[in-house]
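Yeah, one chain of the complex is gone here, protein chain that is, but the others are all in their spots.
The block that comes next holds subunit A.
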């Protein structure tokens, strides 16, 4: 079955096209752009690109898998709304996977801490034993993370290596597309009912009403 995977929970904008069958997950094409401010611009072209590179068409997709975060809100929503809308248009199911799991499951055996950059000097983190999540996901200041691991992966781990005080492994730095799809493979193959993709925000919205019009772009109408 041809499956599209997308993840926008970190600075990496990831699209992957994979074939999923009883033998496992085979990646056909993937596109990763690291730019924390370009999720909205990059994701759709990346999806088109992986389809073209694999010589497949969008109509052949059987399912869409999306990383549900946690991640910075604005970027995270791009992946979720893209997956939701594409699947709705195609009449195929969507499956959600915790984005940190697509790092943890790719990080190999042993006790591993996954930490991604949550901005505001915080990290999103979760702990894994042999690739299986045992704690988290949660958001915290790096100093408040209970590390309890042999090593750490993720861009947040690299950024706060000194505070975390644990061996940092440089890769994987961002959620791995094919691993993300693999974590939904059982559900895909079982024909499990599609899921509404719920973002893992882990933070409440900052309640500051929108800036008044004068500071808003409405001033586009300034006369020359």
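Just so we're on the same page, a contact is a pair of C-beta atoms (placed from the backbone, for glycine too) under 8 Å apart; a residue touches a chain by one contact, two chains touch by 3 or more; residues count from 1.
Here is the rule we go by: contacts and distances are computed from a predicted model.
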Which one, "Multicomponent Na+:H+ antiporter subunit D", "tRNA N6-adenosine threonylcarbamoyltransferase", "Phosphate import ATP-binding protein PstB" or "Electron transfer flavoprotein subunit alpha", is the UniProt name for the chain you do not see?
"tRNA N6-adenosine threonylcarbamoyltransferase"
I'm checking contacts with the chain that's been left out. Which of A:22, A:89 or A:190 qualifies?
A:89
Across A:11, A:43, A:149 or A:180, the one contacting the chain not displayed is A:43
Name, in rising order, the residues on subunit A that touch the hidden chain in the full complex.
39-45, 47-48, 58, 73-74, 77-78, 80-86, 88-90, 199, 201, 205-210, 212-214, 216-224
